[in-house]
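My questions all concern the structure below.
For this view, one protein chain was removed and the others were kept in their places.
We just call them A and B in the order they show up, numbering each chain from 1.
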Amino acid sequence: MGDWVQSLIDGGMVPAAIPAWVHYLTAALVFGGVIVFGFVLPIAGITTWVERRIVGRIQSRIGPNRVGPAGFLQWLADGLKSMLKEDIVPTAADGPLFRFAPYVVMTGFVGTFAALPFTSALIVADLNVGILYVTSVTALVVVGILMAGWASNNKWSLLGGIRSAAQIVSYEIPAGLSIFPIVLLTGSLSMQDIIRSQGAGPFSWYLFANPFTFVAFFVFFVSALAEGNRTPFDLPEAESELVAGFATEYSGMRSVLFFMAEWGNLYVIGAIVTTLFLGGWQIPFAFENRIVQHVLEFATFFLKSYGVGVLVPIWLRWTLPRIRVDQMMTMCWKYLVPIAFVNLLGTAAWMLWVAPWVQMLVRVTLLGATFAGILMFLRRVVYHLEYAKLGRRHLSFNPLGTARSPG
Amino acid sequence: MSLAGFEVEVQRSAADGGVVTEDMTLSMGPQHPSTHGVLRFVVRADGEVMKEAIPDIGYLHRSIEKIAEKVGWHGFLPYTDRVDYVAAMFCNHGWTMACEVIAGIEVPKRAEYCRVIADELCRLHSHLLSVGSMAMDIGAFTPFMHAIREREYLNDLFEELCGSRLTFHYMRIGGVGWDLPPGWIEKMAHFLDRFEPLIDEYDRLISYNKIFTERLGGVAVITAEQAIDYNLVGPNLRGSGVDYDVRKDVPYSIYPELEFEVPVGTGEMGAVGDCFDRYIVRMREMRESCKILRQCIRQIPEGPVITKVPRNFKPPVGDAYVRLESARGDMGWYVVSDGTAFPHRCKIRTGSFSAISIVQLVSRNLMIADLIAVIASLDLVAPEIDR
Partner (left out) sequence: MGLGNYLRTIKEAVQTIGEGMAVTASHMVRKPVTLEYPDRLPDDVRVQDTLPFRYRGMLEVDLEICTACLACERACPIDCIVIDAEKDKAAGGLVMTRFDIDMAKCMYCGLCSEPCPTGAIHHTPEFEGADYSLESLVRRFVKAPTIAYRPKKAGETDPQIKPILDRGLRYIAEFAKGGES
């Protein structure tokens, strides 16, 4: 982006009398605005719609279906409603901190979009410490949550904030440790480099490169879920225990900011996972037409990150119960961190000492095992349907399909 | 809500480094998403670990026992539904049984079968809500919705039987209010065919889920002695390993003719008497109820369903204490008659009332998240506690 602005200045498109940094700043703001309002917020909003529809089907009901076609405008209606609500700041709450906390959380979340590689050319800032930047910026969320918990002047919020701080800070470790095997394999921290060093099809993804990265995928996925405060790790906002945890005292648009950050964070998790393990925007064939190429790359990236980062966590959230605080800490420090260390050392050892033909063999085996696993899973799903004695007439594969008639 | 009148001793301790710490006093207030009904707990906690959780009841007191003295024998039956609206048939049954004992009325056989069918369906109803809410409190929202879906089918059955989905008022003094409608038995059999596999599916979804068992196993262990001392009944008592069921040990109605087992907690995920045991006892009781229902379908005789009792019912002077196995345990009804058209006194003993008394004992050194699990596993319902 910086080069593009520079080219505009050089080409005389913008008045040269104004200092260059003003141009950069304007461009940054405009780009930022476009990305935030055109992509980030709609993603967060539409994810709420997707989640509610999926949850509906999981629970044998339909989700929102009144506002707009199949309830698609529900999120707009909800956002509008929240904006029109009274802005309640508790008298005894710490005013400035209370008001500032949602913005910190949003910053921590939106800031990551600057480094996400959507296509081979569409990346706002191809930092050479890309992945490190992303993990660092998401840690701002901890500060925001602690601020919210403390400033609410509510013991329940405080508990929620403290739990969340402990959780996010702890799970940074296995997340970071799981990134390192990938960095070892690539040799660079830059997001685009990581993607470019993977190939196009599933065969050359880092996910199947060696058994250690395979395990690292799951470790990273679980840690990222924990950092995003998603069930099974949603203690900080445990609805049935602490009302809404650190966000109890927030109403209207401020609470919407918190929850948009949570849902949008899912997409960021998906994007990071796709970049690191699933080959990013790589597509098997190259097109001459650059527009077609980039559209396909964008679609690939988007579908992969949405599928793994949004749909699977939604599915997990509505299947699993919540883990208790001490069990969560046990899981992090006694299970995930040692496994992550083993992954790191294992990858290093793999790179050094394992012959290429063994690597190829293991890659094929891992691919095959994954396919077999998915098939077994589908068979299990069919078993459940048969056990509940559900014939064809009880099934509906139409995701927008609805209800029965009475009688 | 202030803590006035609640002398909670806040402990201040000075550690070696000279740092003075103070307990945190929280009010898990009357409005809370997961206290089942309107309950309040004053929690003294040291961060996440509780020192004590003191229950505060009375938010749902409606003077139902006093109302009995005003509305008369027949008029009180709808009020009994509200004593425990989650399992209303048992309350109907208790009141009618007590009146029949005082007046010496014999209930026809078919009426007894109808009563037992209604009771066991209501047990399913109540247990579904209990396990569903437990799953929801632990954080899994889907099993709750599945339980509610099954309850909706049960509600439809009840609606056909007696016209109402929550406050049934099905039984009358001397029998039941309506005979089984034509085709209802087939519908119930069809429901049971659908429902039994779904209990297994529910087990596979949540009961043996590792997170769920870790959350519940070994938490809040209540030994058999403690359970008996604190007067726990029902699945709470059986979860602690005590094999006591009013239907088997003090049989009433037609239970002697029915074959079923009484599930007892075995400590499979921790110790005997932990939250998981109480939960799994309820799941197994649902299966036993299905068995009972199938036997009733086979064995129900023809005949009248009520022994008519005059509108102006005046039983002789006397009193009666009857016990029945409600969804929450041994429910006791003590009714005193003074020969007039209005009862002299009615006293209801409910399982949740004793269960809430053990929360204070069991909550020491638990985490706040565990408190929720304990409350859910004891199956406390506020209307039963406060009446």
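Here is the rule we go by: a contact is a pair of C-beta atoms (placed from the backbone, for glycine too) under 8 Å apart; a residue touches a chain by one contact, two chains touch by 3 or more.
Given the structure is predicted, the values throughout are model-derived calculations rather than measurements.
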item: Chains on display which the left-out chain touches in the complete complex; value: A, B
item: Option touching the unshown chain, where A:Trp21, A:Phe285, A:Trp353 or A:Phe397 are the choices; value: A:Phe397
item: Residue of B:Leu205, B:Val233, B:Val335 or B:Ile385 touching the missing chain in the full complex; value: B:Leu205
item: Which residue of B:Leu26, B:Val83, B:Val176 or B:Leu293 touches the chain not shown here; value: B:Val176
item: Which residue of B:Gly163, B:Pro316 or B:Gly339 touches the chain not shown here; value: B:Gly163
item: Interface with the undisplayed chain - residues on chain B; value: 71-72, 74-79, 105, 108, 111, 142, 146, 149, 152, 159-164, 167, 169, 172, 174-179, 181, 201, 204-206, 208-211, 303-309, 311
item: Contact set of chain A toward the excluded chain (per top definition); value: 54, 56-62, 65, 315-316, 318-320, 335, 377, 380-385, 388, 390, 394-397, 401-407
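Basically, only the chains that are shown with their structure count from here on.
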item: Where chain A and chain B are represented by their mean Cα positions, the distance between them in whole Å; value: 43
item: Chain A residues within the chain B interface of the complex; value: 55, 58-61, 155-156, 159, 162-163, 231-232, 234-235, 238-241, 243, 318-327, 384, 387-389
item: Residue ranges of chain B in contact with chain A within the complex; value: 24, 26, 32-34, 47-48, 135-142, 145-146, 149, 193-194, 197-198, 200-201, 204-206, 209, 211-212, 214-215, 367-370, 372
